[in-house]
Every structure is written in structure tokens, then in C-alpha cells.
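Missing here: one protein chain of the complex. Every other protein chain is in place.
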Amino acid sequence: MSEPLLSVRDLQVGFRTQGGFVDAVRGVSFDVHPGETLAIVGESGSGKSTTAMAIINLLASNGRITGGEVLFEGRDLAKVSRREMEDVRGRLIGLVPQDPMQSLNPVWRIGFQVEEAIRANGIATGKRDVRKRAVAVLREAGLSDADRRLGQFPHEFSGGMRQRVLIGIALSGDPKLVIADEPTSALDVTVQRRILDHLDTLTSQHGTAMILITHDLGLAAERAEKMIVMNRGRIVEAGPALEILRDPRHPYTKRLVAAAPSIASTRLESSAGSGAADSGASADGGIDLAIAARAARASREAAGPPAIEFRDVTKVFKLRKPSGIGSVDFTAVDQVSFQVPRGSTLALVGESGSGKSTAAKLLLQLEDKTSGTILVDGKDTDELSGRETFELRSRMQPVFQDPYGSLDPLRNIGNTIVEPLEVHRVGDRASRRARVLEVLDQVALPASVVTRYPNELSGGQRQRVAIARALALKPDVVVLDEAVSALDVLVQAQVLTLLADLQAELGLTYLFITHDLAVVRVIADRVVVMEKGRVVEQATVDEVFANPQQQYTRELLDAIPGRDLLV
Amino acid sequence: MTAYILRRLLQALPVFIGSTFLIYAMVFAIPGDPILRMFGDRTPTDATLAALQAKYHLDQPFLVRYLLYMGDVFRGDLGTTFQGQSVNEILMRTFPNTLRLAILAVAIDLVVGVTVGLVAGLRKGKIFDNVTLLIGLVLISMPVFVLAFVAQWFFGIQLGIFRATVGPGAPWGDLILPAIVLAALNFAFTMRLTRASVIETNAQDFVRMAYGKGLRSERVVPVHILRNSLIPVTTNIAANFGILIVGATVTEGIFNVPGVGNELFKAINRHDSPEVVSIVTVLVIIYVLVNLGIDLLYGVLDPRIRYVKK
Partner (left out) sequence: MSRSDAPAAPAPAAERFVADFTGDELGAVDEVRVSEKRSNLWLDAWRDLRGRWMFWASAAMILFIVFVALFPTAFTQVPPNDGCILSVQNQTQADELGVPIGTKISDHGPLPGHPLGFTKQGCDVFSRIVHGTSTSLSVGIIVSIMVAVIGIVIGAFAGFFGGWLDSVLMRFGDIVFAIPYVLAAVVVMSMFLHDRNIWVISLAIGAFSWPSTARILRSEVLRVKNSDFVMASTALGLSRVRTMLAHVLPNSIAPVIVVTTIGLAGAITAEATLSFLGVGLPNNIFMSWGNDISAAQTSLRTNPAALIYPSIALSLTVLAFIVMGEAVRDALDPRARASR
């Protein structure tokens, strides 16, 4: 085997914070050989991005390398001067950033930003040559009419286009190594795959090595030959990517593989209903979505009218015109119809702007629909009196996406959970208090959290509190608006299992809104796929996964990374 | 861009009408005879009384009076003082001096404030940063007349570097000391805003990317950090302009600069209310126009403002 291009030895990185010096990377070592792709996988806070940024010394201003070596072609980058490092960046090591929306300077034209990179890396000199190279870079990025595009500003580009430009910039200096830091996590799912393909194609054409930072095991296994799994600043497992995915050996990796929805197979059942041996709880106490899903599947759909029904529901927003005078119509939800049988889960799936969240708000009566009919338990919500609408609200509860925004930061957990009971005047003080403890127990939180404030809890714990609050009034329907999207994989798996358990126990109906089809497979019974406000496909989960009817659905499915790898 | 300019102009119109109306209403909506009120302790001669009543169209209903008055203002007829001088003439004579003073002050403020703020922001938490923050705090705490007297006493009287008061014709050299005082008034705001803005920009992904694509810091600092940090600093000039107007009134009075502020200062001291009202109206009109100008400049500086997403 050839000499490694990059050899990181016992790297240690720390950050100066208010609470003192914190070690973020604690003794990490790995090699990258010319032309190969290495994936660094981990949850947030694992130190994966910090490791990558330490290589090219782009740590945040309070961070620094405290030990170890970063040998690039034999030279220790941890010890070079600022000037030398500036020469390394762009020319020898390129960077593809995490968030394309934030990574181009909004006040300069695209052409300016491409050209300055070309000039800085000495690829071309002279106005015309630089311009020619810039056009070439944009062409390579797959943008038609590159000449015109160069004169535009970043905000005139979509996220995917910006990332293509940034990839073009990263590769314009023909570097030997590219560091791609979660290059697609900020993009819509169907765009993600195309961008990764693009990046793959270019790096293999140029023979560039790549370090790919990602939180997604499936994506790592699909794109990289080698993989490193990091946890709390350390490497827990390293080796050939596919091998690790198929045969994880470290307990942490095993849990991670088991919890990844993209590689789990079918619907998650309540662990309580399927017996201990076959339940989601695996030997080491973790949750295995795949095992849990294999359990027997009973029909939970009760008879009677559907819990929720949408009939040709339309929502039109009036948007102010750019000039500020007059308005234009924007149809967010367009003639949407679907039914959710009592006790089942319907997933509304779509990318940003598909209208799925607006549909949820219409159901929750947070927005008024423009036309159509929404029926709850067979009753038209338009025909309800004020009193009945108020009662309806008690039977339908939301859980929102952001675990940090879903709880009032100035109220303690007890007061947060008791609020629904107070608003609807359920019981007396003592019985309300008892109910709070009961729902906390249902979401597996200790009673001691009642006097705590949201700040003191982790993201997963907050989401449990949000679920507990939603359950307080014993609702029939819970609307989960991207409720697990912001959570790390392991916590996500826990919350998904909790939701499945609660559904089995309490007979809940879920409207589950998500952009992630992978999660849909483990939680939902039926799927409604939305695109630009319209329903493009609806069927059972199995039908959609086995035999998608629409091109758009197929794209969404293809966007799930690594879904064929475990078969 | 045309749509943006148009929108801004349309938004400025009600502000313009409203603010002039408000000043007018403050004078004429207060119970009692506004004209007699203007005279305070003095008893007017019948001629002045008649002239003022004609000037403010007191025989007309309130709204009509306002419209006629604004019509006069736009035709350039700002009325006369108690002494019978034409306010237009006074403004014509004094305005150029104030303009020179203001330009000098804003220039000093921007050059020093932005430079210090940039360095402080790039060296956050270092000695330079802390010292300049402290100086800024002290400057903010000193009311303009205190600042002016300290400067006059120290530089003018003790050190004798500058003349303590401005000489006839207000030569540029004499304007430097009052301009420094005026600049010092806003310096702390400019400096701290630049600093905060530089720190914020420095943490942006596009700055990291600029380094990541191989640019030298000599290029990243001016082209990516400073350029973007200037956007909020520029818009802040508009907000600071109000402080500048009040500051100019006091500073010109103390240094005896023959400017609009000094004229206002003297008019206040003479209790010459018609002149005070006229000058304040003109200053507010200028203030609204400056705000409009800065708004348009904002559109030039930040391309995101110009194009609204379709």
C-alpha cells in the first residue's frame, strides 16, 4: 500500500469555555491514502467536525490543538505558520462546508467569489484567464449558462446550486484532499443524493481523497471505503465501512446501527405488545428498531369513522408583492384529501414547502382553511360551536420539532404539563398533580423533573416533556410535526419506541409529519406524499416502499442513504 | 432596485407629513392663544402680533392652517424672528457652516470609530479591546456640553492647541475641535457597533469558507469581514444623526460656531419661539431626508434588500 496522504496521530483539541477548558477531541488517529474516501461518523458533540477542522486549522477562535500530529505528505500541519497554512488551504486541501446557505458571502456576486479563490490559489492570473476558469468551474458544477450565473448574487441560487458552486470552488485548486463537513444535511432530501453523486464523480475524476463528515451511518457506508465511528472525542471503531455496518463490534456502534432508521426494515411495534425476547430492547439495553419491527403486526385499526378526514382541503396565503403594493396568492395546501383511521399512524411526507406543516396547522385550527372540509370523528369542524371547538382542542394535541422551542423557558416542567389541565378545568389541584406524575411516568421521566426548567434538560428529555404535555388531557389524536427530526439517532430511536408504546397502550391516532421517509417506515401505517401543496401518492407504507407509483416518491425513496446495504 | 426606491419613498412620505404635523400640533394644539404663549413674558407690538397671526393663518381652521404653513415652508418662507429678521436668510447664512462641521464630525467618527472597532473586534478580549471599551463607556456617559467644556478647557485654554472659540468665517482649522467633540459623541456607538458586527461576521460560515478556499487573512478581513460589518454601521449613522443634531446645537453654542445649531441655541435663550419652531421643523425635515438617503444606501450595500424573492 502507498504512503498515506494524511496521517493524524493522537490528535487532541480543546475549547476554552466559561466553565473552563473542555477537551473535544481526545487522542484521535487515522490515515487517509491518496484517492480514497474516509467517513467520520458520530452524533452531535462527538468531535467529528472538530477533528476535521483541526486538520486545516479552522477551529472556532476559542479552540486549539493541544497535542498530537497532523502529518500531510510528511509535514506536520499542527505546527506550520499561519502563512503556510493559508497556502495549504485551497491548493492542497479543499473544504466543502456544512451549510451552503450561509457559506457564500451574501454581498458579493458568485463570480467574484469564485474568481478570488482561483486567483488566491494561483490557478490562473490575468482577468480573462481567471474569468475563463470561473466559467469552467461553474460548468463543471453543472450550472447551465455559467456566464450569466457569475453575475448573480448567492440569494438568487437555490441551496443545491450553492453547494454545487462551493464544491466547484473547493475543487478548483485541484487539491489532493477534500474535507466535506456534513455537505448535505442542510439540503432537501432529494437534492442530497444528487449533490453527493456530483461530489463523488468529481473527486474520482480528479483522483482527490476525501474526508466525509456525517451523522448518518448509511450515508457513510454508501459513500466511503473506510469509516471511523467517534463518540465523545474518541474513536470507538474504525475499519472498512461496509464491514462495520454489517458487523458492528463495539457496543456503541451496535446501538448506532440498530437505531438508524435508514437501515431498519419495517414498522416499529410496541415492545410491550410483542414479548420481551422479541422486543426492541436488545441484550445491551439498547433499542433495535429492526428487531422491534419484525414483531408480529396486529390490525389496530378500529371500526367506526376515521379519526381525521380531509376532503379537498385548500389553503391559500396572500403574500405581499415584492413592491409592497398588492398581494399574490400562494396555494400552500391544494385540494388535499386523506383519512386517518382511529388508532393508526398516517405519515405526511414531503420536502420543505410541500405544505405538510400547513396541513397540520389546519387540523389543529391554528390556521383557517380557504375551502374544503376537515372532519374529526366524522364531524365537520366548521359546524362545531365555540364550545365544541374548545373541547375538540383537548382531544387533539401537537408535538413540535424543535426540542428547544417547544417548551416555555420560564415555566418549570410541572407548570408546563399542568397547563392543559388548567385551561380545560380538569379536576382539582390534587388530581391535576397526580395526572402530571402519571404522564411523566408514561414518558419515562422521573417525578423529580416537575420543579425543573427546560434549560436543565437535554433535547430528548424536552421532547419527552412535550409528549407528556400533549398526553395530559388524554387526547385521541396527537399531531407530531417533525417531532423527532432534530434529535440524534439514538435519542430519536428512543422517542420513536416511546411513541409506538404509547400508541399501543392508549390507542392514540398519530398524524406524523416528516421529511424523512426512513423514519416513516418504522412508525407509520399509511403514507401521504405531498409535493408543492398537492398529494402525489398515498398508500400503505409497505406498498410505497415496495412499489412506488410516482417519480417523486421514487426520488424520495432513493434519497434514503444506505437502504440497500444491509439486504 | 426601482421598486425598492419607490417603496422607500412611499414609506417616507407619511413620516414626513406626520412629523412636521406633530411639531405644528405641539405648538398650536395646546390650549390658550399660541401667539401670546410664544411671547412668554414679553408683550408684542401690534405689528408683530398681526404679522405672526397672518404667518400662522390663525383665522383658518387647524388643518388648513397646517397645510398653508407647510406650503410656506416649501416655498422657502420660514417667517421672521421677533427681531424681524427673515429665518430663511439666517438659515442660508448659517447652514453651510453647520454642513461643514457635520461632514467633518461624521468623517472623524467613521474613520476612527470603524478602525478602532475593527481592531477591537478582531482582538476580542485583548488589552486593546478592553481599553477602548472603557473609553467608549466614559465617552457615552459624558453629556455633550460636558464633553465640549472639557475639550474647550483642556485643548483650548490649558494646552492652547486650538482656539477655544471659532473665529469669524469659521475656517476649517477652527472647526476641528468642535468636530472632534461631535464625533466623540457618536464615536462610542460607532466603535461598539463595528466591534459587535465584526465579531458576529467573523463567526459566519462564509468567513470560514473564505479561509477554507485559501484566501489570505489580509484579503478576508477587508473583503469579507469589514465589508459586511459596514452594513449595520452605515444604517446606524441615520440613528446617530438625531444625536448629531442636538449635539450640534450645544456644540455650536459653546464654541460659537456661526451655524444653524448656534442660531437655535440663541433663539432658545432669547425665547424666540417662532424661530425655534421654524428651525426645528427644518431640522426634522433634514433628518427625515437623511434617513431616507441612508435607507437607499442600505439597498446599495446589501443586495439581499434590493431583490425580493419572487
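Letters are used for the chains, namely A and B, taken in the order the chains are written, and counting of residues starts over at 1 for each.
We adopt the following convention: contacts are C-beta pairs under 8 Å (C-beta built on N, C-alpha and C of every residue); 3 or more make two chains touch, one makes a residue touch a chain.
Since this is a predicted model, take the numbers as computed values, not measurements.
J.: Specify the residue from the set A:D99, A:E115, A:D188 or A:E237 that touches the hidden chain.
T.: Result: among the candidates, A:E237 touches the missing chain.
J.: Identify the residue among B:G76, B:P96 or B:G125 that touches the chain left out of the display.
T.: Reading the full complex, the residue touching the unseen chain is B:G125.
J.: Can you list, in ascending order, the chain A residues touching the missing chain?
T.: Touching the chain left out of view, chain A contributes residues 1, 4, 9-10, 12, 18, 23, 26-27, 29-31, 33, 67, 225-226, 231-232, 234-240, 243-244, 249-252, 255, 284-286, 364-366, 389-390, 393-394, 396-398, 400-402, 405-410, 412, 419-420, 423-424, 444-446, 448-449, 452-458, 460-461, 466, 469-470, 490-491, 494.
J.: Tell me which stretches of chain B touch the chain missing from the display.
T.: With respect to the unshown chain, the touching residues of chain B are 11, 14-16, 18-19, 22-23, 26-27, 30, 34, 37-38, 40-41, 124-125, 137-138, 140-146, 149-150, 152-153, 157, 196, 199-200, 242-243, 245-246, 249-250, 253-254, 264-265, 268-269, 271, 273, 276-277, 280, 283-284, 287-288, 291.
In this section, only the chains that are shown with their structure count from here on.
J.: Using mean CA coordinates as chain centres, what's the gap between chain A and chain B in Å?
T.: 49
J.: In their shared complex, at which residues does chain B touch chain A?
T.: 3, 6-7, 10, 124, 202-206, 208-217, 219, 223-224, 227-228, 231, 301-304, 307-310
J.: Applying the document's contact rule, which stretches of chain A touch chain B when the two form their complex?
T.: Going by the criterion above, the answer is residues 56, 58, 60-61, 82-83, 86-87, 89-91, 94-95, 97-99, 102-108, 116-117, 120-121, 153, 155-156, 166, 169-170, 173, 322-325.
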